[in-house]
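With one protein chain withheld, the remaining protein chains of the complex are depicted in position.
Our next item is chain A:
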Amino acid sequence: MLKANTSLSDKHGDTSVSGEMPAVPMVLGANDKDGIPGDQFRELKEASEDEGELRCPDGSDLMAGEREDASLFPPAAKRLKRNTKTEKETKEKVDEEEVQRMKILLSSLSEEQQNRYEMYRRSAFRQETMRSLIQTTAGRSVSQNVVIAMSGMAKVFVGEVVEEALDVCERWGETPPLQPKHLREAVRRLNSKGQIPNVKGKKILFF
């Protein structure tokens, strides 16, 4: 998670934003959403408050609260309330900036790039197919959240493999339509990084 945080703050280059712990995970959340148009998501986020816990894994919410009021000494209840309010304001400001930046970026893309970006956001696995696959494997029915989580993970997985394969393709001095050999090499590389789950793997200890 730390790695993800630093890369985002580098991207923004805005020290006031990256300096605050609660703000950065917000940005992380905003950046990573696919499948829901940006405006809709922003409205939803503003409509429902205090969703902070899920966006800041490892309880960094609590840490931020404690750190901020080292200098003030109001009683505990008031302290938390005040911090939530400033947190919310910073959240909204960061969202506004984020949305503005995305708009500028999107308008400066060529048509081909815009097409590709649209495909990137909209492509998804069909939930019915995913559900039947999981249920066949599990032997029993699964909840909706499981299907949602699994579809999201599978898409990220495809992204990792394709990106690695494109990297391989470039290194070998060849051009895009990806060929099976690129994909195989990509999987081999990811395998050694431990990105490919493999229960049947033969564990050889000392080589």
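Just so we're on the same page, a contact is a pair of C-beta atoms (placed from the backbone, for glycine too) under 8 Å apart; a residue touches a chain by one contact, two chains touch by 3 or more; residues count from 1.
By definition in this document, contacts and distances are computed from a predicted model.
For the omitted chain of this complex, the UniProt record lists the protein as "Transcription initiation factor TFIID subunit 13", which is one of "Origin recognition complex subunit 3", "Myotubularin phosphatase domain-containing protein", "AP-3 complex subunit beta" or "Transcription initiation factor TFIID subunit 13".
Although one chain is not displayed, its contacts with chain A can still be listed: residues 1, 3-4, 28-29, 32-33, 36, 41, 44-45, 47-48, 51, 54-55, 57, 116-126, 129-130, 133-134, 137-140, 142-143, 145-146, 148-150, 152-163, 166, 176-180, 182-184, 187-188, 191-192, 195-199, 202.
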